[in-house]
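Yeah, one chain of the complex is gone here, protein chain that is, but the others are all in their spots.
Up next, chain A:
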Amino acid sequence: MPESTRKIHVNPDKCQGHNRCKALAPELFELDEFGNAREVGDGTVPRGLEKKAALARANCPEFAVELAGEDRR
């Protein structure tokens, strides 16, 4: 199986801690002590979690979640 190259990133200047991304995709995000989100590890989205990553991006009220790259098919 080829690796996914899709990457997710939380823009720390935009995140206000709404916690929508973490609720929708707990595997992909972690929170700091103030409740602000960042991506887990380097943000690589494992296979099978692409849909959750897209949902996390689409539901962020501050548009802080950025998604880059395409699946290599």
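Convention: contacts are C-beta pairs under 8 Å (C-beta built on N, C-alpha and C of every residue); 3 or more make two chains touch, one makes a residue touch a chain; residues count from 1.
One rule holds for everything that comes next: contacts and distances are computed from a predicted model.
This figure omits one chain of the complex; the name its UniProt record holds, of "Cytochrome P450", "Glutamate transport membrane-spanning protein", "5'-nucleotidase C-terminal domain-containing protein" or "Peptide ABC transporter substrate-binding protein", is "Cytochrome P450". Where chain A meets the chain that is not shown, the touching residues are 16-20, 22-23, 31, 33-35, 55, 58-63.
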